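Heads up, one of the protein chains got dropped from this complex, but the rest are sitting where they should.
Presenting chain A:
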Amino acid sequence: MANEEMEQLVSSEYKQGFVTDIESYTLPPGLDEDVIRYISSKKEEPQWLLDWRLEAFALWKEMHDPQAWANIEYPKIDYQAVSYYSAPGAKDKNAPKSLDEVDPKLLETFEKLGIPLHERAALAGVRGVAVDAVFDSVSVGTTFKKELAEAGVIFCSISEAVQNHPELVKKYLGTVVSKTDNFYAALNAAVFTDGSFVFVPKGVTCPMELSTYFRINAANTGQFERTLIICEEGAQVSYLEGCTAPMRDENQLHAAVVELVALDDAYIKYSTVQNWYPGDEEGLGGIYNFVTKRGDCRGDRSKISWTQVETGSAITWKYPSCILRGKDSVGEFYSVAVTNNFQQADTGTKMIHLGEGSRSTIISKGISAGRSNQSYRGLVKILPSAKNARNFTQCDSLLLGDKCGAHTFPYQEIGNASAQVEHEATTSKIGEDQLFYCMQRGISEEDSVNMIVNGFCKDVFQELPMEFAVEAEALLNVSLEGAVG
């Protein structure tokens, strides 16, 4: 099939691109200590946390952004032109105490996105999923809190956790991703505004899926959320996150940090469907998604599993990673990344093996279309202490058309001769033969492409919780609408 036809097939439509017209208080652009003090005081934070932020800020000023090594290109970001805090509601208004106090317009926004926050509606909709909804810099509500509390699970915004569970926050915050980990992690530590906090105590299996929905609304505003999930000994949780933003011509910055801690025999499953606005067909606008996600398998036999479906953002820079500290701990990374038009992605994972008998699996599926450019970057590091560690890596790239790029940068550092490390990689153009075969059976070109691409991603979709798997497949189809030939 001709490449022009392929391109026509991949033109996509972004359905979450609307703007909510709501009164909000947004700090003027700029970043200095006063801004950090403002954010901290707005959230009534304890002194230690303010000090922590200020330290991070001081260190950040000495750091450089990662453009030097990542395979992405963007104009230099003026961090003084970004606003670091925006909250729905008037300046002096306090955060709503319950869902009843939440501005109906906000509830409407989330409803429009398919995320009902009224529990009755929520019950009728996505059954058995508790949701924390974050709008710009603040959490607007968390559902099913009571039910979760009965099981002993804490699920709230991180701001609330700082108020109500300061000892837990203090104990774990920054212990997986230190505030000096990298440029964006330091920036996040200085200015993070909201995000989710999950604590599952010893022996408890969280009775429902937890989910956070991030929405950027305000223009010219950065979103810096911070999520912290802790599973004590033998505890289990499955957590999902979704993200969308309005269509705007300017690029917007999103720099999140996610920290996971799994103690002995704990299991954390973290799934992401990332659909930030990717920019238009000409590459104008879109979110810069610079995210640091890391899980610490601190305990023996602990397991952390990352599953991500990345279809949005103008630029994605993220490497959800696992530190496999515990003996026989397990790290998994399953990823589908789709780039179209002018999107760029440099994404992958790091598996750092310290524990004896630790195992990791990496399955990465990259699909590039249009003029997009995508890189898989993955590190498998086996330290001398990790006797009999094992890793299996498979990364496959699928190219749609002849103007896109796919690159693979695997790094392996093996410090122990007993380790077993396997790496498989393939790059293929979407098979003209496969397309022709399906179409010769009467299936339209677009349906054929969707079928083949979904088949290509099957190994990863299987890992998603059921509700998300369906959404992910649909999202993939929309992202590639008009994309092939």
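Throughout what follows, contacts are C-beta pairs under 8 Å (C-beta built on N, C-alpha and C of every residue); 3 or more make two chains touch, one makes a residue touch a chain; residues count from 1.
As a convention for this text, contacts and distances are computed from a predicted model.
S.K.: Under which of the names "Putative D,D-dipeptide transport system permease protein DdpC", "Protein kinase domain-containing protein", "ABC transporter ATP-binding protein" or "Hydrogenase-4 component E" is the non-displayed chain listed in UniProt?
M.R.: UniProt lists the chain left out of the view as "ABC transporter ATP-binding protein".
S.K.: Among A:E167, A:E282, A:D402 or A:D433, which one is in touch with the chain left out?
M.R.: That would be A:D433, which touches the missing chain.
S.K.: Which residue, A:S41, A:N164, A:Q420 or A:S444, contacts the hidden chain when the whole complex is considered?
M.R.: A:S444
S.K.: Quickly run down the residues of chain A that touch the omitted chain.
M.R.: Within chain A, the residues that touch the unshown chain are 1-2, 431-434, 436-445, 447, 451-452, 454-459.
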